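A protein chain is absent from this complex, but the other protein chains hold their places.
Read from first to last, the chains carry the letters A and B; within each, the first residue is number 1.
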């Protein structure tokens, strides 16, 4: 059984109570999977396999004895000798120095905090082991079936999705975001589209109206929102848009969860919306079959390893997804189309790269980004990027290690700025600075953002360095509040302009755009997501795809939760 | 020892740390009780027995091994075969399907939530076992003593009081409600008066001024409040009004608790109030001996089983007592006298029946209420009533099962309305609707409340159906806020008028009325509970009982925390 940090052994009765690293469990799971694969693998109706369900949705690291021994083995493979581990983790404190791998604890309850290296390594170990389990399961299925295999992940599960999907055939995810949280929905679509490049993703689970369990429920969607969600997903690269539940469960712990059909076999509050989704799906089908999502020119890097670093070291309560979403929303506000890409993704075709909130940048990443910059790309690194090593330690050569050297800047200090009334100026905007910050010397490079007041006054918090045909921009601090949002937007716009990012259409707030490309045309799908009629400003020489009519340049309405597709024949 | 949900074994040193299902404990407890009963059972000064003290005040379900095996036995007796349990609970999910009763876990810590059926059954099992223990104890006493037996319960303890008091002779309860929470006090008196019909209840414990323990204390009562409490209790059917503590404890964990006499033997801050209580008790004695509480015409159903359902399934944080109190307060505001009756109570003599917040209505209850309606009663069911089966599952024939059929309505949807800006109209009042709601088709019956805006607009949320000489009124949603309170009050008033509920006197807010009946007169006891002088409007032909003077019809003052008894000779 799964054992939590406090040593409590999970009871059977819900789900994910088993330790998936347990050898006996793996053996039995393999038998079941093989039996299913053998029986169903060649059936013509089977179009894909979904491994398990929402790995690590409810649990993270397990502290059972199996995990302890697997952990020791993992460490041995990683560090070879205990001396190397001791050096890497800096264990000469608090009796942490280990004589053998067997002495190393799991990061369970202590009076104070475990060593950062130990904590983060235990998370990476956990990530690897669940990806390994998925790989084993997939291998069994592949012996009997040729159809693709996926898993329904999502960003808050305790997974390294890069590892997980490496061995799977397409990406899929679950989301129950409510309308107020639509930007989270956009971010997920932008991410899952890019996990398996050029392979459509599936939205494997979403609600027809609301999610619920015995202990809580979300507000139902307003009528129309489901259709807008579906148009967004399909336009953004989804091949599937699936509901959970089809029929409301009669028993169990999710008896209140929204569904297509009630437990007594009648349409639910979401039913009419499901019919509408099917109507627009059919409407969109020709477009979807003749075009595919366009690669964005702007990439924002996503990293589940960064999430693990922030779990170990949340500074003052940072949650990776939440803080990243805040940054992402600046692009939504500006209407700049973007891809969210994994650390491992290639950077070909991008003009502007953002790596906010990635404490550890691997050497491979830095080499890849260096090549990107030297070939003309603009790379904006930070806030909170590059200050940690691969062992979750502090660099000893300079504050930001290889990134700092590449950027040819000098970090003076790293420290928090929250609560110090420190204000910085950049792009003509003055904003309070916060978060754990990197303060740069002003001597080298361009000082784009300078501290005007407070700690570090006179020094720089945004630096720009030319390198090859491109630039590295170091963002050392997080501008706060409304002015801070404006400053980040000004920064994005400034470099989007420099990078000549294509922003051919504009919409009013609450209406979003997704570009697609076909054989001889581009299509911009505009969807109203806030339920208040929006507008799109269309340039010359565009067609409305649905009506196949030529549009004069100007402003067009998008009715609540409706969409328009603007076509341009090239 | 008692084991909590997380597996922590309770330490000796406080109270309720023992598992009362443990056979060895029961054996020793029986020996002690027998010794006491034998020695004291025939003493003339012994007027009653109080079993134990506040069963399940600090603990709920126990997770020890004794309970595990008792649980399995209980399930076997209830379900006969494991297959019937599997079907009832719908265990074909998450490996829940059980091959034997011995496999069934207690609902201890899991990564997610246990099956609702399992959770609720474990609560009912717990309720039955403590009632069984009380029954065993009572049986021992009855072998040696003829005086009545009670137990000091209260609404928040983890008990099914219907089961508990079935085997006891009179009801009693403890309360330490502060003045601000007076409606909770009224509700308890209205409930405990009716648990053992026609048998006076005891207020077994209340404070002379304030409750306290090492870790918290309540604000002391203002001078006079204790007297008002006592008048209320006596008028409402109490035979005893007892203080805890008599003398402040010198040691232990309740050393700060209010008392009559301090640890050093002097009067406390509450002492003068105790003398006042004794003065009014003597004053009231002739009235109390010559009359008894009148049965109300309005009954509100109370159910500890419903409380268990809400513990398993709190929707968005519902606490049964709290939400029921909010509903109950509408009757206080209107000055409509009411009984709170157990599910098991007969409905004879009532004209208006309310069953709010009772997820599961048993067949017996529905038959009883049906007869009540057909004989001319008006039954108002909901919010949140009838949607669950006796297994804590969803009905599969229609949303509300037998209730829906009896009411001859068609439920379209059940879903939350919170946060959806949905507004309904009834009795000329428009209010926001919230909570998990039942939305009805408008076709059949009378549409008393209709959704005007938001989800389900155009459909009905209050339905009225004539049946026999009475009516069933379905309240599908909870109207929210001040407008919502007005709507519920309008609903109560509307049907109180239809049912010709006797409302012969009115008081200002903060002054409450309790009717009593003697051989040839009725008495309305008006008590001021808020400490600000109140008023009572008295019709013609009434006497003031205390002065035995005739009153002219009109308005009379009730001084702060004082009372008047208005007598009517019939």
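We take it that contacts are C-beta pairs under 8 Å (C-beta built on N, C-alpha and C of every residue); 3 or more make two chains touch, one makes a residue touch a chain.
From a predicted model like this one, the values you see are computed outputs, not experimental measurements.
*Asks:* Thinking of the whole complex, not just what is shown, which of A:53, A:66, A:96 or A:508 touches the missing chain?
*Replies:* Counting the whole complex, the residue in contact with the absent chain is A:96.
*Asks:* Can you say which of A:43, A:113 or A:139 touches the chain missing from this structure?
*Replies:* Residue touching the chain left out of view: A:113.
*Asks:* Just to verify: which one of A:348, A:397 or A:482 makes contact with the chain not shown?
*Replies:* Of these options, the touching residue for the absent chain is A:397.
*Asks:* From the list B:170, B:210, B:461 or B:523, pick the residue that touches the absent chain.
*Replies:* B:210
*Asks:* Quick one: which of A:155, A:439, A:462 or A:536 touches the chain that's been left out?
*Replies:* Answer from the full complex: A:439 touches the omitted chain.
*Asks:* For chain B, which positions touch the chain that isn't shown here?
*Replies:* The list for chain B reads 2, 4, 8-17, 57-59, 209-210, 212-220, 222-223, 248-253, 255-256, 258, 262-269.
*Asks:* Provide the residue numbers of chain A that touch the chain removed from this figure.
*Replies:* Per the touch rule, chain A residues meeting the hidden chain are 6-7, 88-91, 93-96, 105-119, 312-317, 391, 393-399, 412-420, 436, 439, 455-456.
The working rule: only the chains that are shown with their structure count from here on.
*Asks:* Counting only Cα atoms for the centres, state how far chain A is from chain B in Å.
*Replies:* So the centroids are 49 Å from each other.
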